[in-house]
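With one protein chain held back, the other chains of the complex are shown just where they sit.
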Amino acid sequence: MSRGVALEMFSPLIWHQLPFLLVGFRTTLYVSGICLVLATVVGIVVALGLLSRLFVVRAIAGLYIDFFRSTPLLIQLVWVYYALPLLTGYSMTSLEAGILGLTLYEGSYLTEIFRSGIMSVATGHIDAGRALGMTSWQVFHQIVLPQAAVRMLPAFTGQALTLLKDSSILSIIAVQELLWQAESVIPITLHSMQMLTVVAILYFAVGFPVALLSNRLHARWAFDQGA
Amino acid sequence: MTPDMLRISDVHKRFGTHEVLCGVTLTVRRGEVIAIIGPSGSGKSTLLRCINGLERIDSGDIWVDGNSVVDAAADLPRIRRKIGMVFQHFNLFPHMSVIRNVAVGPMVVLRKPRSEAYELARGLLDRVGLTGKEEATPYQLSGGQQQRVAIARALAMEPSVILFDEPTSALDPELVNEVLLVMRHLAKQGMTMIVVTHEISFAEQAASRVVMFDRGNIVEEGTPRQVLQQPRQERTEVFLRQLEHTVDP
Partner (left out) sequence: MEYHWNFDVVWSNLPFLLMGLEYTVLLTAVSMSLGLMLGLSIALIRIRFTRIRAAIVLYVETFRATPLLVQLVWIYNALPASGLRFDPFWSAVIALTLNLGAYLSEIFRAGIISVSKGQTHAGLALGMTPAQVARVVVLPQAVRRIIPPVASMWVGLFKDTSLASAIAVAELSYRANILSARTYRPVEILTAVAVLYFVITYPQARMAHWISNATRVRE
């Protein structure tokens, strides 16, 4: 960056726009948080579906994953926002469409993480539980879930970070998160680089610690996802 | 051509606060076979790795065939050509066939044409008794066979001296002899060898000199007879007695 541009970083204009950007940042965090929770629920449900004894259930779960992981999030969001309302007759705000789209997309990745975690719990433990007279549900609850939860924590954290970054794509369907706010302000201020740099810094401020956490968890619980 | 193949003089090395080599001084003449014995952790392997510069020493000097290893810096690869090394865990290249393992040194380092290098490799594999195994991969060979390939690989560079770092320690007992046999042959042919080993039989039969190493320095040295049968130092005696108890009759 040239010196002139660098000096402008501290110009009053930035500080003037900062609250506006922070509102967008708050939306980013809010959307990410909601989607993470919802996607987790979706992920658990579909993961259990994948492990179901019924072929139909497994097939549907498999189809869901395959489809949502083989198309770009951008296309999914645009489809939910523009096409879905025409099909169902119900209109949606961009925020609703964004949350739905992001949830379904991230849910498909979380499904795989949960499934791997559950499968990684040694069958010996399950057999031991059964031998003690536990029901399937009890075995799952007491033995599988706690161990699975610990093992998938590293990958889960990684996916949470991905979700946070992917929330920026919601700007394309005009959800007023951080990137959208910055872009809407740029034509007014004509200081694109400064705005975008602040956006990057804000993402980094949250993203980097989460990445560090994920790394630390990965190092402590080295766990092969490929199974 | 000096008669002194290798000169180690007052070498010190620290790992953190722990002094691993405490003023080691040793001279090796051309054609000598030195057996270095001693307890684990005494610094024997570290000393070996300092000789070909895989480890850097803190003070002192090491001269191999007139070249200073310490001053070598960027020239280290050139000096290493003349110093062969055989590792405890063989370290054969798993992604290459046996013959390529042996030929890769001459090809890549000495820039010999492939046909010449492979010809040389075939001859060496024959010398260590592995004719017919040229196209095998390391995984398909037993430990003893792998180590013999490793020896052939070292020989391919036509070194002036070969360093052996516990060459049979990782081998099943029944495979040890085939490797020792090759090493004894080499010794008889006049190769200068420095062998860190627990195999007292080898030291007795093939070494021209035995060095007892403990806690970072030489405790005593002499002919195999002197050190192994009439040790002057108590530490040597204790060590040899311990070994006796673990050796199968």
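By letter and in written order, the chains are A and B; residue numbering begins at 1 in each of them.
Criterion: a contact is a pair of C-beta atoms (placed from the backbone, for glycine too) under 8 Å apart; a residue touches a chain by one contact, two chains touch by 3 or more.
All of these numbers come straight from a predicted model, not from anything done at the bench.
Within the set B:H18, B:R56, B:R78 or B:R225, the residue that contacts the chain not displayed is B:R78. Checked against the hidden chain, the listed residues B:M157, B:I194 or B:V219 yield one contact partner: B:M157.
With the whole complex as reference, residues 49, 52, 54, 77-81, 83-85, 87, 89, 91-95, 104-105, 108-109, 153-154, 157 of chain B touch the missing chain. Listed here are the chain A residues that touch the chain not shown: 5, 66-67, 69-76, 78-79, 82-83, 86-89, 161, 165-169, 171-172, 179, 183, 192-193, 196-197, 199-200, 203-204, 207-208, 210-211, 226.
Definition applied: only the chains that are shown with their structure count from here on.
Centre-to-centre separation between chain A and chain B, using Cα means, comes to 56 Å.
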